[in-house]
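Beneath this line is the structure, given in structure tokens, with notes to follow.
In this view, the complex is presented without one of its protein chains, the others remaining in place.
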Amino acid sequence: MTTSTALLSVCDVTRRFGSLRAVDGLSFDIAEGEIVGLLGPNGSGKTTMMNLVSGALKPDAGTIRLAGSDIAGLPPNRIARQGIARTFQLVRVLPSMNCLDNVKAGLGFGAQPTWGATADSKAEGLLERVGMAHRRLTLGKDLTYMDQKRLELARALALQPRLLLLDEWLAGLNPSELVEAIELLRKVRGEGVTMVMVEHVMDAIRSLCDRCVIMNAGAKIAEGMPAEALAEPEVVRAYLGDDADA
Amino acid sequence: MTMNSRSTLLGAVLLLAGVVGLALLPGFVGGYGLSMAINFLMFAILATSWAMFSGPSGYVSLATVAFFGIGAYTVAVLGEQLPWGAVLLLAAGIAFVVALLVGLSTLRLRGVYFVIFSFGLAELIRQVVNWYESTQAGSVGRYVFLDITQEQIVWQLTAVLALLFIVGWLIERSRVGFALRMIGDDETVALHCGVNITLIKVLVFSLSAAFMALVGAIVAPRWTYLDPSIAFNPNISFQVLIMALLGGARRLYGPLLGVIPMVLLFEYLSSNFPHLFSILLGITFLAIVYMVPHGVAGLIDSYVQRYRERFPGRRVGKNQQKESAL
């Protein structure tokens, strides 16, 4: 747990909603270049954790360090400028803007904002990268679900993030779209982007993630290589329940 | 982007023609023509500056007359003590600061709170001015005796309108304008893209308020007598909203498309059906909300969008053979 080598270091983070501890003293590290899956049953606090890292929520206790500097409790726009980009559990594109502008939204306000002609050509490039060059002038609201997901990814990549948070980015896709989407993520991974993904699609986790952090009831119950972590008895119990209940 | 520079050129030519036309206008029309011209210009500036903030951001402001009234009252209080230019600057400055304070406290909250607060703001300021005038200044109501002619009002308003279009155009193509459109579409996304949404909203809101106050200040000499119920008449906010919505608030030129028919309509209604004015106003407004929710400019845009999608890579208006895009 040396903070000097970790890109993201979450330490003893707690967040309560009323009497419910959605995240309860959670700690984990993400190294540069890693892809880590954040797993757990529904309601185990994964999305809350993502919201804490991206600034949508403020932690009640604990520290979150990005490359050594504490970002816990900063507003989302400042965290975005420090290099954390995210996608949303329920896909969010800018509905009245065309795809080009949707990507420019990510380019114009990040750590190294670009604007004007440079931004136009960069946006074209990013749309190309996610396979949406032919949709550049289509409005966000007119896109198919899969295309909205791609566009969201392009927007997040436009921020040139040091860390990319994907919140169930693969959810709701049909099998052929899923293959395509996993291929796309593999490409992004090949470009060296560090990622944390909340995911329920096990195939994707096995083929993409270097490591998994598994949560239950707000706390970490296992960590390690996907296959090993998922096989731990406590993980099995969290997902399938105790023998007594079964 | 040749299309972009072409439409910029077209806009500049139209703006220049408009300014020259309006500047020469007083030489050709009589008193009635001048007063209609003042009406057009006044509502054109109010509606355009309303739309500069509310159009892209989606934050409906019902406080137009609050800032307009601040401008008018600045003239009523200080008009005879300071040089005219200083009075105008001060009017814009006061409105800017008031908008800044209102914006900082309400624009950080959910949109609906802002709407409600803006709805009451004019009433609030009216009552405070009323209270101040009656208890501290001695009498409600002031006389404005300034040596400013109708022609001069037209010229000043023309200059402000031109300035507003230039400022609006600069904002629209800048990152500030772009961020404001992002906020209107999805505030959460804007925030997570690194946009300081409060700063952007408050900045543009205050800027639009300054323009509204300028209008109030410039037309104040027309009244000669001013009291809070004249300066803060809520009908003005309402009419501005109707005009901007009819024209389409998401385009800089949109509100103008609404101002021209609506000023004529209001003129016609108030002279022919003074008793039914409010009812007819309400019905007109409802018709616009239900039938042209995105305004005339919105209709044009959706036509353009459909055309572009069917013929990507073409320019609208070019006469080329149709073929399938897919």
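Going in written order, the chains are labelled A and B, and every chain counts its residues from 1.
Keep in mind that, in the parts below, a contact is a pair of C-beta atoms (placed from the backbone, for glycine too) under 8 Å apart; a residue touches a chain by one contact, two chains touch by 3 or more.
Everything below uses one rule, namely that contacts and distances are computed from a predicted model.
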| item | value |
| --- | --- |
| Name per UniProt, for the chain absent here [options: "Branched-chain amino acid ABC transporter permease", "succinate dehydrogenase", "Putative Zn-dependent protease" or "DNA ligase (ATP)"] | "Branched-chain amino acid ABC transporter permease" |
| Residue touching the undisplayed chain, where the options are B:163, B:286 or B:304 | B:286 |
| Sole contact to the chain not displayed, among B:43, B:67, B:96 or B:117 | B:117 |
| Touch with the omitted chain, as defined above, among B:17, B:128 or B:170 | B:128 |
| Of B:29, B:137, B:170 or B:276, the one touching the omitted chain in the full complex | B:276 |
| Interface with the undisplayed chain - residues on chain B | 58, 60, 62, 105-106, 109-113, 115-117, 119-120, 123-124, 127-128, 130-131, 134-135, 234, 238, 241, 245, 275-283, 285-286, 289-290, 293 |
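Quick note on the criterion: only the chains that are shown with their structure count from here on.
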| item | value |
| --- | --- |
| Distance between chain centroids, defined by C-alpha means - chain A, chain B (Å) | 42 |
| Contact set on chain B toward chain A in their complex | 1, 175, 178-179, 181-182, 184-186, 188-197, 250, 305, 308-309, 312 |
| Complex contact set, residues of chain A against chain B | 54-56, 75-78, 80-81, 85-86, 88, 92-97, 101, 104-106, 108-111, 113, 115, 120, 134, 136-140, 142, 155, 159 |
